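Shown next, in C-alpha coordinates, is the structure this report addresses.
Just one protein chain is left out here, and the rest sit where they should.
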Amino acid sequence: MNVAIDFASILLGGLAAGTVLFIVSVGLSVTMGLMGFVNLAHGAFAMFGGYIIVLAMNRAHFSFPVALALGFLGTAALSVILEQSLYRRLYRAGELDQVLLTIGLIFIFMAALTILVGPQSQPLQLPPELGGQINLGFMQYRTYSIFLICVGALIVIAIWLAFERTRIGAQIRATVDNRRMAESLGVNVDRLFTITFAFGSGMAALGGGLGAEFLGLDPQYALKYLVYFLIAVSVGGLGSVVGVYYASLLLGTLDFVLKLYLPKGGTIFIYVVTILVLLWRPQGLFGRKSA
Amino acid sequence: MTDLRLETRALSRRFGALVALQEVDFKLAAGARHALIGPNGAGKTTFINLLAGALPPSRGSVLLKGEDITDKKQAERVKLGIARTFQINRLFRGLSVLENVCMSVAERVGAAPTMFYPVGRRTDVIEESMHLLDTLKLAADAVHRVSELPYGRQRLVEIAIAIGLKPDVLLLDEPAAGVPSAESHIILDAIERLPEHIAVLIIEHDMDLVFRFAKRVTVMVGGALFAEGTPREIEANPQVRAVYLGQASRG
Partner (left out) sequence: MSRKAVPAGPATTAGRAENPAARILIGRHRLRWWEVLPWLAAGAFYFVFRDYLGFGTSLMITILFALSLDLALGYAGIVTLGHAAFFGAGAYTVGLLAFHNIWTEPITSLMLAALAAAVVGFVSGLVLLRTQGLTLLMLTLCTMALLQESANMAHDYTGGFDGLPSLDIAPVFGRFEFNPLYPDTQYLYTLAILFACFVFVRTLVYSPFGQSLTGIRENPLRMHAIGAPVRRRLVVCYTISAALAGIAGGLWAQTNAYVNLSALDLDRAATVLIILILGGYGRLYGAFVGAVTYMTLEHFLARIYPTAWQLGLGLLLVAVALYAQNGILGLSDVLWRRYRARRATP
(Lines give C-alpha, C1' and ligand atoms only; values in the text may rest on other atoms or scores of the structure.)
Protein backbone atom coordinates (compact mmCIF):
# COMPACT_ATOMS: atom_id res chain seq x y z
CA MET A 1 0.00 0.00 0.00
CA ASN A 2 2.82 2.35 0.87
CA VAL A 3 4.40 1.86 -2.52
CA ALA A 4 1.16 2.83 -4.17
CA ILE A 5 0.90 5.94 -2.03
CA ASP A 6 4.51 6.87 -2.77
CA PHE A 7 3.91 6.35 -6.43
CA ALA A 8 0.71 8.38 -6.31
CA SER A 9 2.31 11.25 -4.45
CA ILE A 10 5.20 11.40 -6.90
CA LEU A 11 2.80 11.25 -9.81
CA LEU A 12 0.66 14.02 -8.37
CA GLY A 13 3.71 16.16 -7.70
CA GLY A 14 4.86 15.68 -11.26
CA LEU A 15 1.43 16.42 -12.68
CA ALA A 16 1.22 19.61 -10.66
CA ALA A 17 4.62 20.72 -11.95
CA GLY A 18 3.64 19.76 -15.47
CA THR A 19 0.39 21.68 -15.18
CA VAL A 20 2.22 24.87 -14.30
CA LEU A 21 4.47 24.33 -17.29
CA PHE A 22 1.42 23.77 -19.47
CA ILE A 23 -0.40 26.90 -18.35
CA VAL A 24 2.62 29.03 -19.15
CA SER A 25 3.49 27.27 -22.41
CA VAL A 26 0.09 26.84 -24.04
CA GLY A 27 0.08 30.45 -25.22
CA LEU A 28 3.51 30.01 -26.78
CA SER A 29 2.46 26.88 -28.61
CA VAL A 30 -0.61 28.45 -30.13
CA THR A 31 1.07 31.70 -31.19
CA MET A 32 4.09 29.94 -32.63
CA GLY A 33 1.88 27.50 -34.49
CA LEU A 34 -0.29 30.34 -35.72
CA MET A 35 2.30 32.84 -36.80
CA GLY A 36 5.54 30.90 -36.85
CA PHE A 37 7.11 33.64 -34.74
CA VAL A 38 9.92 32.56 -32.43
CA ASN A 39 8.91 34.38 -29.30
CA LEU A 40 11.64 33.76 -26.74
CA ALA A 41 10.18 36.51 -24.57
CA HIS A 42 7.18 34.40 -23.65
CA GLY A 43 8.80 33.53 -20.34
CA ALA A 44 9.24 37.23 -19.71
CA PHE A 45 5.47 37.71 -20.05
CA ALA A 46 4.94 34.91 -17.56
CA MET A 47 7.37 36.62 -15.23
CA PHE A 48 5.73 40.00 -15.66
CA GLY A 49 2.28 38.59 -15.01
CA GLY A 50 3.55 36.62 -12.05
CA TYR A 51 4.90 39.80 -10.55
CA ILE A 52 1.57 41.59 -10.98
CA ILE A 53 -0.27 38.72 -9.30
CA VAL A 54 2.14 38.33 -6.42
CA LEU A 55 2.52 42.05 -5.78
CA ALA A 56 -1.25 42.55 -6.00
CA MET A 57 -1.69 40.00 -3.27
CA ASN A 58 1.30 40.86 -1.11
CA ARG A 59 1.29 44.64 -1.28
CA ALA A 60 -2.21 45.64 -2.31
CA HIS A 61 -3.87 42.75 -0.51
CA PHE A 62 -6.17 41.81 -3.32
CA SER A 63 -7.74 38.39 -3.11
CA PHE A 64 -6.29 35.54 -5.09
CA PRO A 65 -8.92 35.47 -7.88
CA VAL A 66 -8.78 39.25 -8.29
CA ALA A 67 -5.01 39.19 -8.42
CA LEU A 68 -5.11 36.45 -11.07
CA ALA A 69 -7.55 38.49 -13.14
CA LEU A 70 -5.35 41.58 -12.84
CA GLY A 71 -2.31 39.58 -13.89
CA PHE A 72 -4.09 38.13 -16.88
CA LEU A 73 -5.54 41.42 -18.09
CA GLY A 74 -2.46 43.50 -17.37
CA THR A 75 -0.16 41.15 -19.24
CA ALA A 76 -2.60 40.72 -22.10
CA ALA A 77 -2.79 44.49 -22.46
CA LEU A 78 0.98 44.91 -22.43
CA SER A 79 1.37 42.14 -24.97
CA VAL A 80 -1.06 43.84 -27.34
CA ILE A 81 0.95 47.06 -27.13
CA LEU A 82 4.20 45.22 -27.82
CA GLU A 83 2.65 43.16 -30.60
CA GLN A 84 1.32 46.18 -32.43
CA SER A 85 4.46 48.24 -32.06
CA LEU A 86 7.26 45.68 -32.32
CA TYR A 87 6.35 42.10 -33.16
CA ARG A 88 4.16 43.03 -36.10
CA ARG A 89 7.14 44.47 -37.95
CA LEU A 90 9.01 41.19 -37.99
CA TYR A 91 6.33 38.72 -39.05
CA ARG A 92 7.92 38.23 -42.42
CA ALA A 93 11.46 38.54 -41.13
CA GLY A 94 13.80 35.64 -40.61
CA GLU A 95 14.08 33.60 -37.47
CA LEU A 96 17.27 35.32 -36.52
CA ASP A 97 15.72 38.77 -36.29
CA GLN A 98 12.85 37.41 -34.24
CA VAL A 99 15.28 35.73 -31.87
CA LEU A 100 17.18 38.98 -31.54
CA LEU A 101 14.10 41.08 -30.85
CA THR A 102 12.74 38.75 -28.24
CA ILE A 103 16.09 38.30 -26.49
CA GLY A 104 16.27 42.09 -26.29
CA LEU A 105 12.81 42.16 -24.76
CA ILE A 106 13.84 39.58 -22.19
CA PHE A 107 16.72 41.79 -21.07
CA ILE A 108 14.45 44.82 -20.90
CA PHE A 109 11.88 42.99 -18.79
CA MET A 110 14.55 41.61 -16.48
CA ALA A 111 16.26 44.94 -15.98
CA ALA A 112 12.97 46.83 -15.56
CA LEU A 113 11.72 44.47 -12.87
CA THR A 114 15.05 44.62 -11.06
CA ILE A 115 14.91 48.40 -11.07
CA LEU A 116 11.24 48.70 -10.17
CA VAL A 117 10.84 45.89 -7.66
CA GLY A 118 14.30 44.70 -6.78
CA PRO A 119 16.38 41.61 -7.45
CA GLN A 120 15.03 39.47 -4.65
CA SER A 121 12.63 36.61 -5.04
CA GLN A 122 8.94 37.39 -4.51
CA PRO A 123 7.19 34.84 -2.34
CA LEU A 124 3.60 33.94 -3.00
CA GLN A 125 1.33 33.68 0.01
CA LEU A 126 -1.31 31.13 -0.78
CA PRO A 127 -4.84 31.96 0.32
CA PRO A 128 -5.70 29.80 3.34
CA GLU A 129 -8.35 27.79 1.50
CA LEU A 130 -5.71 26.47 -0.81
CA GLY A 131 -3.13 25.74 1.81
CA GLY A 132 -2.72 22.61 3.81
CA GLN A 133 -3.71 19.14 2.76
CA ILE A 134 -6.78 17.65 1.19
CA ASN A 135 -8.18 14.19 1.74
CA LEU A 136 -8.28 12.17 -1.46
CA GLY A 137 -9.77 9.08 0.09
CA PHE A 138 -6.77 6.79 -0.02
CA MET A 139 -4.29 9.46 0.96
CA GLN A 140 -3.75 13.08 1.91
CA TYR A 141 -2.06 15.44 -0.48
CA ARG A 142 -1.21 19.12 -0.79
CA THR A 143 -4.39 21.01 -1.59
CA TYR A 144 -2.62 23.48 -3.84
CA SER A 145 -1.16 20.77 -6.02
CA ILE A 146 -4.55 19.17 -6.51
CA PHE A 147 -5.97 22.59 -7.20
CA LEU A 148 -3.34 23.16 -9.88
CA ILE A 149 -3.97 19.83 -11.54
CA CYS A 150 -7.71 20.45 -11.65
CA VAL A 151 -7.28 23.98 -12.96
CA GLY A 152 -4.94 22.71 -15.67
CA ALA A 153 -7.36 20.01 -16.75
CA LEU A 154 -10.21 22.54 -16.86
CA ILE A 155 -8.12 24.93 -18.92
CA VAL A 156 -7.12 22.35 -21.48
CA ILE A 157 -10.74 21.18 -21.82
CA ALA A 158 -11.97 24.75 -22.08
CA ILE A 159 -9.41 25.70 -24.71
CA TRP A 160 -9.99 22.50 -26.64
CA LEU A 161 -13.72 23.16 -26.65
CA ALA A 162 -13.10 26.72 -27.74
CA PHE A 163 -10.99 25.45 -30.62
CA GLU A 164 -13.51 22.87 -31.70
CA ARG A 165 -16.80 24.63 -31.07
CA THR A 166 -16.34 28.34 -31.55
CA ARG A 167 -15.89 30.22 -34.78
CA ILE A 168 -12.72 31.86 -33.64
CA GLY A 169 -11.33 28.48 -32.69
CA ALA A 170 -12.09 27.20 -36.15
CA GLN A 171 -10.39 30.23 -37.63
CA ILE A 172 -7.29 29.61 -35.54
CA ARG A 173 -7.16 25.98 -36.56
CA ALA A 174 -7.61 26.87 -40.20
CA THR A 175 -4.87 29.49 -40.09
CA VAL A 176 -2.43 27.15 -38.34
CA ASP A 177 -3.15 24.59 -41.00
CA ASN A 178 -2.88 26.79 -44.05
CA ARG A 179 -2.59 30.51 -43.61
CA ARG A 180 -3.04 31.56 -47.21
CA MET A 181 -6.13 29.46 -47.59
CA ALA A 182 -7.60 30.93 -44.43
CA GLU A 183 -6.88 34.45 -45.61
CA SER A 184 -8.53 33.81 -48.92
CA LEU A 185 -11.54 32.52 -47.04
CA GLY A 186 -11.86 35.86 -45.32
CA VAL A 187 -10.16 35.27 -42.00
CA ASN A 188 -8.66 38.48 -40.62
CA VAL A 189 -5.35 36.90 -39.75
CA ASP A 190 -3.82 40.04 -38.27
CA ARG A 191 -6.63 40.55 -35.82
CA LEU A 192 -6.70 36.84 -35.04
CA PHE A 193 -3.10 36.90 -34.09
CA THR A 194 -3.43 39.91 -31.83
CA ILE A 195 -6.28 38.25 -29.97
CA THR A 196 -4.44 34.94 -29.69
CA PHE A 197 -1.23 36.63 -28.64
CA ALA A 198 -3.04 38.57 -25.94
CA PHE A 199 -4.77 35.46 -24.69
CA GLY A 200 -1.57 33.42 -24.77
CA SER A 201 0.35 36.06 -22.85
CA GLY A 202 -2.46 36.29 -20.34
CA MET A 203 -2.30 32.55 -19.85
CA ALA A 204 1.45 32.82 -19.36
CA ALA A 205 0.80 35.40 -16.65
CA LEU A 206 -1.56 33.00 -14.91
CA GLY A 207 1.07 30.30 -15.11
CA GLY A 208 3.67 32.64 -13.71
CA GLY A 209 1.47 33.56 -10.78
CA LEU A 210 0.06 30.12 -10.07
CA GLY A 211 3.49 28.55 -10.30
CA ALA A 212 5.24 31.21 -8.24
CA GLU A 213 5.50 29.18 -5.10
CA PHE A 214 6.84 26.23 -7.08
CA LEU A 215 9.13 27.86 -9.66
CA GLY A 216 9.88 30.98 -7.68
CA LEU A 217 9.61 34.50 -9.00
CA ASP A 218 12.64 36.68 -9.50
CA PRO A 219 14.02 38.73 -12.38
CA GLN A 220 15.94 35.69 -13.67
CA TYR A 221 12.71 33.74 -14.23
CA ALA A 222 12.45 34.71 -17.90
CA LEU A 223 15.76 33.05 -18.74
CA LYS A 224 15.86 30.28 -16.17
CA TYR A 225 12.86 28.40 -17.46
CA LEU A 226 12.90 29.45 -21.09
CA VAL A 227 14.43 26.18 -22.22
CA TYR A 228 11.65 24.23 -20.51
CA PHE A 229 8.89 26.23 -22.17
CA LEU A 230 10.56 25.78 -25.54
CA ILE A 231 10.97 22.05 -24.97
CA ALA A 232 7.32 21.65 -23.95
CA VAL A 233 6.21 23.50 -27.05
CA SER A 234 8.48 21.87 -29.59
CA VAL A 235 8.02 18.34 -28.23
CA GLY A 236 4.27 18.80 -28.03
CA GLY A 237 3.99 20.23 -31.49
CA LEU A 238 3.42 23.82 -32.44
CA GLY A 239 -0.21 24.85 -32.48
CA SER A 240 -1.46 21.78 -30.66
CA VAL A 241 -3.03 22.47 -27.28
CA VAL A 242 -3.37 18.77 -26.55
CA GLY A 243 0.23 18.28 -27.61
CA VAL A 244 1.66 20.90 -25.28
CA TYR A 245 -0.53 19.54 -22.47
CA TYR A 246 0.81 16.02 -22.78
CA ALA A 247 4.35 17.21 -23.36
CA SER A 248 4.19 19.50 -20.30
CA LEU A 249 2.82 16.75 -18.07
CA LEU A 250 5.44 14.34 -19.35
CA LEU A 251 8.21 16.87 -18.91
CA GLY A 252 7.00 17.99 -15.50
CA THR A 253 6.68 14.45 -14.19
CA LEU A 254 10.03 13.41 -15.61
CA ASP A 255 11.76 16.43 -14.11
CA PHE A 256 10.07 15.91 -10.75
CA VAL A 257 11.02 12.24 -10.61
CA LEU A 258 14.57 12.92 -11.73
CA LYS A 259 15.07 15.65 -9.15
CA LEU A 260 13.99 13.15 -6.55
CA TYR A 261 16.05 10.16 -7.56
CA LEU A 262 18.90 11.63 -9.57
CA PRO A 263 19.41 15.14 -8.25
CA LYS A 264 22.85 15.30 -9.82
CA GLY A 265 22.43 15.43 -13.54
CA GLY A 266 18.94 14.03 -13.86
CA THR A 267 18.07 16.80 -16.25
CA ILE A 268 20.27 15.12 -18.82
CA PHE A 269 17.42 12.71 -19.51
CA ILE A 270 15.11 15.57 -20.34
CA TYR A 271 17.50 16.71 -23.04
CA VAL A 272 18.02 13.18 -24.33
CA VAL A 273 14.28 12.58 -24.54
CA THR A 274 13.75 15.91 -26.29
CA ILE A 275 16.47 15.21 -28.82
CA LEU A 276 15.13 11.73 -29.52
CA VAL A 277 11.55 12.93 -29.93
CA LEU A 278 12.52 15.82 -32.20
CA LEU A 279 14.68 13.59 -34.36
CA TRP A 280 11.94 11.02 -34.66
CA ARG A 281 9.19 13.58 -35.23
CA PRO A 282 10.62 17.03 -36.00
CA GLN A 283 7.17 18.53 -35.96
CA GLY A 284 6.56 17.39 -32.40
CA LEU A 285 4.32 14.63 -31.09
CA PHE A 286 1.09 16.29 -32.16
CA GLY A 287 2.35 18.83 -34.64
CA ARG A 288 1.50 19.14 -38.29
CA LYS A 289 3.96 17.87 -40.82
CA SER A 290 4.67 20.85 -43.05
CA ALA A 291 3.51 20.26 -46.60
CA MET B 1 15.11 6.48 -85.42
CA THR B 2 15.50 9.21 -82.82
CA ASP B 3 16.66 7.82 -79.52
CA LEU B 4 14.55 8.12 -76.44
CA ARG B 5 15.81 10.45 -73.78
CA LEU B 6 13.16 10.46 -71.14
CA GLU B 7 10.34 8.02 -70.63
CA THR B 8 7.74 7.45 -67.99
CA ARG B 9 5.73 4.27 -67.47
CA ALA B 10 2.45 4.30 -65.59
CA LEU B 11 3.69 7.23 -63.55
CA SER B 12 1.24 8.10 -60.79
CA ARG B 13 1.17 10.35 -57.80
CA ARG B 14 -1.43 10.83 -55.13
CA PHE B 15 -1.60 13.22 -52.23
CA GLY B 16 -3.80 11.44 -49.77
CA ALA B 17 -7.12 11.01 -51.51
CA LEU B 18 -6.25 13.45 -54.27
CA VAL B 19 -4.93 11.84 -57.44
CA ALA B 20 -2.61 14.36 -59.02
CA LEU B 21 -1.26 12.14 -61.77
CA GLN B 22 -2.52 8.82 -63.05
CA GLU B 23 -0.87 6.23 -65.25
CA VAL B 24 1.09 8.62 -67.37
CA ASP B 25 3.04 6.99 -70.21
CA PHE B 26 5.20 9.63 -71.78
CA LYS B 27 8.12 9.65 -74.18
CA LEU B 28 10.59 12.43 -74.88
CA ALA B 29 13.05 11.97 -77.72
CA ALA B 30 16.47 13.55 -78.18
CA GLY B 31 16.25 16.96 -79.74
CA ALA B 32 12.53 17.10 -78.93
CA ARG B 33 10.65 20.34 -78.74
CA HIS B 34 7.69 19.18 -76.77
CA ALA B 35 5.03 21.30 -75.11
CA LEU B 36 2.78 20.19 -72.29
CA ILE B 37 -0.45 22.11 -72.02
CA GLY B 38 -3.61 21.78 -70.03
CA PRO B 39 -5.94 23.60 -67.67
CA ASN B 40 -4.73 24.76 -64.30
CA GLY B 41 -4.45 22.03 -61.75
CA ALA B 42 -4.07 19.38 -64.43
CA GLY B 43 -0.91 18.05 -62.80
CA LYS B 44 1.69 19.52 -65.12
CA THR B 45 4.00 20.93 -62.46
CA THR B 46 3.62 17.74 -60.43
CA PHE B 47 4.73 15.88 -63.54
CA ILE B 48 7.84 18.02 -63.84
CA ASN B 49 8.58 17.54 -60.15
CA LEU B 50 8.37 13.78 -60.65
CA LEU B 51 10.62 13.90 -63.69
CA ALA B 52 13.18 16.07 -61.91
CA GLY B 53 13.15 13.93 -58.80
CA ALA B 54 11.84 16.62 -56.48
CA LEU B 55 8.92 14.34 -55.66
CA PRO B 56 8.81 10.55 -55.51
CA PRO B 57 6.02 8.83 -57.47
CA SER B 58 3.32 6.76 -55.81
CA ARG B 59 3.60 4.25 -58.62
CA GLY B 60 5.31 3.83 -61.93
CA SER B 61 8.79 4.58 -63.17
CA VAL B 62 10.93 7.20 -64.85
CA LEU B 63 13.61 6.18 -67.32
CA LEU B 64 16.50 8.22 -68.62
CA LYS B 65 18.11 6.86 -71.79
CA GLY B 66 16.62 3.49 -70.98
CA GLU B 67 17.92 3.42 -67.44
CA ASP B 68 15.49 3.39 -64.51
CA ILE B 69 16.08 6.47 -62.40
CA THR B 70 12.91 6.35 -60.32
CA ASP B 71 14.85 5.93 -57.08
CA LYS B 72 17.42 8.58 -57.84
CA LYS B 73 17.21 11.85 -55.97
CA GLN B 74 17.10 15.27 -57.56
CA ALA B 75 20.80 16.06 -57.27
CA GLU B 76 21.73 12.72 -58.84
CA ARG B 77 19.38 13.28 -61.74
CA VAL B 78 21.01 16.64 -62.37
CA LYS B 79 24.35 14.88 -62.66
CA LEU B 80 22.76 12.46 -65.13
CA GLY B 81 21.64 15.34 -67.29
CA ILE B 82 18.19 16.55 -66.28
CA ALA B 83 17.74 20.25 -65.52
CA ARG B 84 14.61 22.16 -64.71
CA THR B 85 13.39 25.68 -64.18
CA PHE B 86 10.71 26.76 -61.76
CA GLN B 87 7.43 28.42 -62.45
CA ILE B 88 8.25 31.11 -59.90
CA ASN B 89 11.86 32.24 -60.04
CA ARG B 90 14.21 30.54 -57.66
CA LEU B 91 17.29 32.65 -57.98
CA PHE B 92 20.03 33.91 -55.71
CA ARG B 93 18.54 37.35 -55.50
CA GLY B 94 21.33 39.01 -53.57
CA LEU B 95 24.01 37.81 -55.98
CA SER B 96 24.94 39.13 -59.39
CA VAL B 97 23.66 37.50 -62.57
CA LEU B 98 27.13 36.19 -63.31
CA GLU B 99 27.42 34.67 -59.86
CA ASN B 100 24.05 32.99 -60.34
CA VAL B 101 25.15 31.25 -63.50
CA CYS B 102 28.60 30.47 -62.10
CA MET B 103 26.87 28.63 -59.29
CA SER B 104 25.47 25.98 -61.63
CA VAL B 105 28.49 25.86 -63.94
CA ALA B 106 30.83 25.41 -60.97
CA GLU B 107 28.62 22.64 -59.68
CA ARG B 108 28.68 20.87 -63.02
CA VAL B 109 32.44 20.98 -63.59
CA GLY B 110 33.06 19.90 -60.02
CA ALA B 111 34.69 23.11 -58.91
CA ALA B 112 32.16 23.79 -56.19
CA PRO B 113 33.59 21.72 -53.33
CA THR B 114 37.12 23.15 -53.53
CA MET B 115 38.04 25.17 -50.49
CA PHE B 116 41.59 26.31 -50.87
CA TYR B 117 41.77 28.66 -53.76
CA PRO B 118 39.58 31.61 -54.64
CA VAL B 119 36.70 31.58 -57.09
CA GLY B 120 38.64 34.03 -59.23
CA ARG B 121 41.22 31.37 -60.04
CA ARG B 122 38.63 29.32 -61.92
CA THR B 123 38.58 31.49 -64.99
CA ASP B 124 37.22 28.53 -66.93
CA VAL B 125 34.01 28.67 -64.94
CA ILE B 126 33.78 32.43 -65.25
CA GLU B 127 34.52 32.40 -69.00
CA GLU B 128 31.96 29.71 -69.67
CA SER B 129 29.34 31.56 -67.62
CA MET B 130 30.02 34.81 -69.45
CA HIS B 131 29.78 32.99 -72.78
CA LEU B 132 26.42 31.60 -71.76
CA LEU B 133 25.22 35.03 -70.74
CA ASP B 134 26.38 36.33 -74.11
CA THR B 135 24.31 33.80 -76.02
CA LEU B 136 21.29 34.75 -73.95
CA LYS B 137 22.00 38.45 -74.42
CA LEU B 138 22.39 38.94 -70.69
CA ALA B 139 26.02 40.08 -70.76
CA ALA B 140 25.13 43.68 -70.03
CA ASP B 141 23.32 42.60 -66.86
CA ALA B 142 26.07 40.27 -65.69
CA VAL B 143 27.23 42.60 -62.96
CA HIS B 144 23.82 43.57 -61.63
CA ARG B 145 22.15 41.94 -58.72
CA VAL B 146 19.28 39.72 -59.78
CA SER B 147 16.89 41.63 -57.54
CA GLU B 148 17.63 44.78 -59.57
CA LEU B 149 16.54 43.24 -62.86
CA PRO B 150 13.07 43.49 -64.42
CA TYR B 151 11.09 40.29 -64.06
CA GLY B 152 11.47 39.22 -67.69
CA ARG B 153 15.25 39.26 -67.51
CA GLN B 154 15.15 37.47 -64.17
CA ARG B 155 13.20 34.72 -65.88
CA LEU B 156 15.98 34.55 -68.42
CA VAL B 157 18.53 34.09 -65.65
CA GLU B 158 16.41 31.20 -64.42
CA ILE B 159 16.82 29.57 -67.82
CA ALA B 160 20.52 30.42 -67.92
CA ILE B 161 21.14 28.60 -64.67
CA ALA B 162 19.51 25.49 -66.08
CA ILE B 163 21.45 25.67 -69.34
CA GLY B 164 24.67 26.09 -67.39
CA LEU B 165 24.24 22.50 -66.29
CA LYS B 166 24.65 21.36 -69.94
CA PRO B 167 21.65 19.05 -69.61
CA ASP B 168 20.45 16.41 -72.06
CA VAL B 169 16.90 17.02 -70.90
CA LEU B 170 15.56 20.45 -70.08
CA LEU B 171 12.26 20.88 -68.27
CA LEU B 172 10.88 24.39 -68.45
CA ASP B 173 7.97 25.17 -66.17
CA GLU B 174 6.07 28.07 -67.71
CA PRO B 175 9.15 30.08 -68.68
CA ALA B 176 7.04 33.03 -69.78
CA ALA B 177 4.87 33.06 -66.68
CA GLY B 178 4.58 36.47 -65.10
CA VAL B 179 6.60 38.11 -67.85
CA PRO B 180 4.96 41.25 -69.26
CA SER B 181 4.09 40.75 -72.94
CA ALA B 182 6.50 43.51 -73.91
CA GLU B 183 9.37 41.39 -72.62
CA SER B 184 8.19 37.88 -73.47
CA HIS B 185 9.99 37.85 -76.81
CA ILE B 186 13.32 37.58 -75.04
CA ILE B 187 12.19 34.33 -73.47
CA LEU B 188 11.03 33.09 -76.83
CA ASP B 189 14.32 33.98 -78.47
CA ALA B 190 16.27 32.21 -75.78
CA ILE B 191 14.19 29.04 -76.10
CA GLU B 192 14.51 29.04 -79.86
CA ARG B 193 18.23 29.22 -79.64
CA LEU B 194 18.60 26.25 -77.30
CA PRO B 195 21.15 23.66 -78.51
CA GLU B 196 19.56 21.22 -80.94
CA HIS B 197 20.45 18.00 -79.19
CA ILE B 198 18.74 18.88 -75.91
CA ALA B 199 15.34 17.30 -75.36
CA VAL B 200 13.12 20.14 -74.20
CA LEU B 201 9.80 19.77 -72.44
CA ILE B 202 8.02 23.02 -71.83
CA ILE B 203 4.87 23.70 -69.86
CA GLU B 204 3.09 26.69 -71.21
CA HIS B 205 -0.22 28.47 -71.35
CA ASP B 206 0.88 30.98 -73.96
CA MET B 207 -0.36 29.42 -77.23
CA ASP B 208 1.76 31.67 -79.42
CA LEU B 209 4.85 30.34 -77.75
CA VAL B 210 3.61 26.79 -78.05
CA PHE B 211 2.95 27.17 -81.77
CA ARG B 212 6.23 28.87 -82.49
CA PHE B 213 8.31 26.48 -80.55
CA ALA B 214 6.76 23.04 -80.24
CA LYS B 215 6.97 20.19 -82.72
CA ARG B 216 4.79 17.99 -80.53
CA VAL B 217 2.14 18.89 -78.01
CA THR B 218 0.69 16.84 -75.20
CA VAL B 219 -2.50 17.85 -73.47
CA MET B 220 -2.93 16.89 -69.84
CA VAL B 221 -6.26 17.07 -68.07
CA GLY B 222 -7.06 15.91 -64.58
CA GLY B 223 -3.69 14.26 -64.14
CA ALA B 224 -3.97 12.08 -67.22
CA LEU B 225 -2.80 12.41 -70.82
CA PHE B 226 -5.71 13.64 -72.85
CA ALA B 227 -4.36 14.06 -76.35
CA GLU B 228 -1.06 14.18 -78.19
CA GLY B 229 0.01 15.31 -81.62
CA THR B 230 1.48 18.12 -83.67
CA PRO B 231 0.37 21.64 -82.80
CA ARG B 232 -1.95 21.72 -85.83
CA GLU B 233 -3.59 18.44 -84.85
CA ILE B 234 -4.13 19.58 -81.30
CA GLU B 235 -5.53 22.90 -82.39
CA ALA B 236 -8.00 21.18 -84.65
CA ASN B 237 -9.02 18.60 -82.07
CA PRO B 238 -12.61 19.36 -81.02
CA GLN B 239 -12.29 17.71 -77.60
CA VAL B 240 -9.25 19.82 -76.77
CA ARG B 241 -11.09 22.93 -77.82
CA ALA B 242 -13.96 21.98 -75.56
CA VAL B 243 -11.67 21.54 -72.59
CA TYR B 244 -9.86 24.76 -73.27
CA LEU B 245 -12.77 26.83 -74.38
CA GLY B 246 -14.68 25.64 -71.37
CA GLN B 247 -11.73 26.72 -69.24
CA ALA B 248 -11.40 30.05 -71.02
CA SER B 249 -15.06 30.98 -70.69
CA ARG B 250 -14.93 30.23 -67.01
CA GLY B 251 -12.00 32.60 -67.02
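Per-chain residue numbering starts at 1, and chain names A and B are given in the order in which the chains are listed.
The rule we apply is simple: contacts are C-beta pairs under 8 Å (C-beta built on N, C-alpha and C of every residue); 3 or more make two chains touch, one makes a residue touch a chain.
Predicted model only: the values in this text are computed from it and were never measured.
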By the document's definition of touch, the residue of B:T114, B:S181 or B:T230 touching the omitted chain is B:T114
If the hidden chain were put back, which of B:L51, B:I161, B:A176 or B:V240 would touch it? B:I161
Among B:L36, B:L50, B:C102 or B:V210, residue touching the chain not depicted: B:C102
In chain B, positions touching the absent partner: 52, 54, 74-76, 78-79, 83-84, 86, 90-99, 102-104, 106-108, 111-120, 122-123, 125-127, 130-131, 134, 137, 139-145, 148, 161, 164-165
Touch residues of chain A, complete complex, unshown partner: 32, 38, 86, 89-90, 93, 95-101, 103-112, 114-115, 223, 227, 230-231, 234, 238, 264-265, 267-268, 271-272, 274-275, 278-279, 282-283
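Note that in this section only the chains that are shown with their structure count from here on.
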So, what's the distance in Å between the C-alpha centres of chain B and chain A? 49
